[in-house]
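Working notes, structure below.
Chains shown are a subset, placed as in the full complex.
Note that the chains are named A, B, C and D in the order they appear, and that numbering of residues resets to 1 at the start of each chain.
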């Protein structure tokens, strides 16, 4: 029923930016395009920073961010923000790794490259392989600010370009450690409790887990036409159901 | 002394076989690995997802969870870029080899050598910057898209085509050049009747390299309009998917085994597309030169 | 330029990427050039008939293998192998990238070499054989000197490709922003850097730094082309 | 009776890489005669022929001074004049090279090639003319059953005759022959000599030859190239 709005429409919607959003965007696009083949929705990643700039430049219609756009950004590009889900950022390790909990200090020391061996935090005598996200990432921004308290991230860290890729990398490397959107966590990676708090949906929802954030879609100025319909769709019951299915927390 | 020479020759022999075996082993490992892991995912639904193939081909319905849009995207990219690159490339190659004066030639040679060395990502960067520039000039109408990607790709392969054409022509011996002239051929006739046919295999090999390059390139399109999901491109000005980018995307962002399997499938399909392209080009090459040289 | 890359501190040094680029591409050429020459000799001189034909077809086919496939197989086959074998680091490192790059650039080089060998007129070869030269002597005394420009051009193209390749380094070199100290260190190349940061901001210093990367790559290849040309022209004296 | 002049060179100088080969050569060649050019090996005979159809221009680093004039359609033309149609010149001046140079095509196409370049003829005409020329060059019998195989596989003498046939097909007014029978046996060479005597009726022939017998047999005039200049040596009675 929520899809009825798209009947008889025609045109293209271009989406780019935050990679945490991609699963939801894809599902929504599939449903809309499946109903109406005349609509074409293209979805690119790039990271939150990319999303803001591209929508600001008018290269795409919707720019997604995994963090709140800064005031500068909002002003410079006259952005309209739509927060349609709540999410957390969790430290993850390979399931083969015994470690399931780290304190804030330990996490900060590991990511700063001060702790380089798993045995220093109670694991095997193996070197720690760090994985971090690129500069454009909203996930990185949030993790850096809220989990690392703006501490250093070592230059030795491997740099990964998306949430999905981070999960892939850590699931491949038995001694790797990284961080992903909570919505992306599945059995291929093991979430690590932060200061003793499990990064579960419930904990994020209840505000117990500190490294939380919203998922935003942004447009340049007021959205109109097809783009408006798409954003409206995200807030319908059906849209929010997709959000929950993909592992995020509904805003309603 | 003879002993030393024999040893040297034996050394060369052993070395070359070693290289051959090493390379062969590596290729078999790469391709074997792909096929061992990917052959099971090869099926019609890999390409068309859940959509009936006929509907997809007639563009009545979008294909999800299938490679169809990526395959179409890649093929259109190849065709478009080669369309831009071949006429310009061959003409420039012929000009350089046969018409350009010494000064112009030295300059252009250097220029194209440098262009040939230009990394694809830099070409992509320029394509991207051009798109932004155009977008500012004509707000809302131009953004990274199929057209821009194909032009950027054409730039990427142009030097290959130019240089192979030129090299093939310049490599011909003086006697081959003089003969037709002595029979009253004009310069142009000499080129079209004698020099080009004789250097055709060289030129075709350049074109083959170019096609292969277009089919596989990821760096340029990454910056100029390819996206993770877009459906079949409806016009030159839309975003599109492409196989190589799809593989890149899946390799890092797969969410489950099934998605990874489509990655293997895509890799096998891309590999096959490239092989088929190559085969056709080689068949064409043999026949073309045969016709050109041995039939009256 | 020589600062570290730390945008949040306002530092935009690209030196680690320059070192990373050089390390990976030079290492790969170190592997690829002898390998290619050996294979080209194998195909054009040592082997005969069907074997040579098969090898050649295989190499031709290899030039058609897309880069992304090397990257793909690199991630799932080579990286774990390197990780296990050296039992250090994540396996995403300079060595892995260089190895895969070797596979990528070799076929083009081999074909270029073979093409240039074949272009040396038949009568020259016959003249050598007629005075009692072996096939290998024919190769070293006549074929190779006469096809030297082709060899040099093949090498340039391959090195250019190694320098300019984005995908393999992006996928399997790890992309850490550091100056690599060993073959097993993760590293970022200029090209991956462009791919990773390209769309950050079109006016910011970051974006300008990306352009600096592009210009650097351009300079690299230009200098390379110039150097190789000087070399090539020197050797070209007898080839007409 | 003095014959009309067909070719006239004046102060012709030629050098490769600064090495002078021809030095202020002024000479005339009579129409419809066979003029033999003799001289020691390396003296510049082949080079001299190249100056008459401007083919040397395709060789790097060589230079020419002086003039060459040819009589076409009743008047003299300076062939080095700015804008002179060099393609037409080469159609009117046929040449057989000292070292046979068949093109890497079929035997048939090699001979038909000049006509194809010129254009405007039907397949049948071309076919008839090719056969005619191959017969004249005494090659037809040996190759008529393999016209479409590669010309590069012919024997040395066969290649030479092929090149003669190819030079004939445009019916040039001037024929430059650089040792055209050097690879031919006696009988064949004699037949080619017959052919030249026949051709002489419509054609001015310059023949470089080392075969003194041949020269005395068929040449009307003999010219010797010595130390870079051409000197008239003898004339038939």
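By definition in this document, a residue touches a chain if its C-beta (ideal position, glycine included) is under 8 Å from a C-beta of that chain, and two chains touch if they have at least 3 such contacts.
All values reported here derive from a predicted model rather than from experimental measurement.
Undergrad: Stoichiometry for the complete complex in this file, please, as a label-and-count formula.
TA: A x1, B x1, C x1, D x2
Quick note on the criterion: only the chains that are shown with their structure count from here on.
Undergrad: Which number of steps is the smallest that gets you from chain B over to chain D via touching chains?
TA: The fewest touching-chain steps linking chain B to chain D number 1.
Undergrad: If I average the Cα coordinates per chain and compare with the overall Cα mean, which chain comes out closest?
TA: Given all protein C-alpha atoms shown, the central chain works out to be B.
Undergrad: Could you pull out the chain whose C-alpha mean position is farthest off from that of chain D?
TA: A
Undergrad: More contacting C-beta pairs: A-C or A-B?
TA: If we tally the contacting C-beta pairs, A-B comes out ahead.
Undergrad: Hey, how far is the Cα centre of chain A from the one of chain C, in Å?
TA: 36
Undergrad: Please tell me the distance, in whole Å, between the geometric centres of chain C and chain D computed from their C-alpha atoms.
TA: Result: the chain centres lie 52 Å from each other.
Undergrad: Counting only residues that touch at least two other chains, what does the list for chain C look like?
TA: Within chain C, residues 75, 199, 202 contact more than one other chain.
Undergrad: Please output the residue numbers of chain D that touch at least 2 other chains, ranges allowed.
TA: Residues of chain D never touch two or more of the other chains.
Undergrad: Would you pull the chain A residues touching chain B in the complex into a rising list?
TA: Result: residues 12, 14, 16, 19, 22-23, 26, 29-30, 33-34, 37, 40-45, 57-60, 160-165, 167-169, 184, 186 of chain A touch chain B.
Undergrad: Which residues of chain B touch chain A in their complex?
TA: 59-62, 64, 131-132, 135, 139-140, 143-144, 227-231, 234, 238-240, 251-256
Undergrad: Report the residues of chain A in contact with chain C in the complex, numbered from low to high.
TA: Residues 46, 49-50, 53-54, 57, 127, 129, 131, 134-136, 155-161, 169, 172-173, 175-176.
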